[in-house]
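Mind looking over this structure? Questions follow.
The complex appears here without one of its protein chains, the remainder shown in place.
For chain A:
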């Protein structure tokens, strides 16, 4: 099956200075699917997302979108196809939700072209979809964490790209808001057919919400495929160094990781 919006890495090396963070990665992310990138801390998840989105130039190898090298595209051409929500975006002082979301239309505008009806429609739709329409005149820096995250997602939606990259969209959110954000992502995929790639921390959430999983360990690919095929006790042991059982999620049937009691830290075992 050849689908559009297929992002792929070919022999990808990503470095920060001298440090090789991601090495020799060959990877294809299916178009039209939700992909979750998971792995332990400092395994290169966020670095990989930066490499896939052109924020970080590869030290070796290529990243392609439908076969074309993204580093050979113009910034604007790529921005029309791929949106990104960084982990900690900068919120300008006193900017309102609508003003923030309007900036998502940046790649669609030319210097002297006026704000079009299509631009406004995209903004309104993004606000509606993320449930932030009622907040459009509120300053973003006065919103709660969950509302703020939805406003930022609305910006990425207003950009109106087929491909959306999210770097740990649920960090710093409580459970309710984590689920809100993930449900929103699932709805985007289901209703608008967008391709989503997100870095996630929680394996259970990744298994629930993703069609495709990429498991990294020490900057190398540990496993990739559908959560049900990939996620088992051996993988969790080898990647996260956690002894566990993997059982079907009673709600969804997707794999659920249950750490074994007392075995996580040997020193913590009681007599």
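We adopt the following convention: a residue touches a chain if its C-beta (ideal position, glycine included) is under 8 Å from a C-beta of that chain, and two chains touch if they have at least 3 such contacts; residues count from 1.
In the analysis below, contacts and distances are computed from a predicted model.
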Which of "Mannose-1-phosphate guanyltransferase", "Putative tricarboxylic transport membrane protein", "Ring-1,2-phenylacetyl-CoA epoxidase subunit PaaA" or "Iron ABC transporter permease" is the UniProt protein name of the chain not shown?
"Iron ABC transporter permease"
Of A:24, A:61 or A:86, which one is in contact with the hidden chain?
A:86
Checked against the full complex, the residue among A:45, A:136 or A:212 that touches the missing chain is A:136
Options A:78, A:126, A:173 or A:246, residue touching the unrepresented chain:
A:78
Contact with the hidden chain (one of A:5, A:98 or A:180):
A:98
What chain A residues would touch the chain not displayed?
50, 53-55, 74-80, 82-86, 88-95, 98-100, 103-104, 106-107, 109, 111, 114-115, 120, 124, 133-138, 155, 159, 165
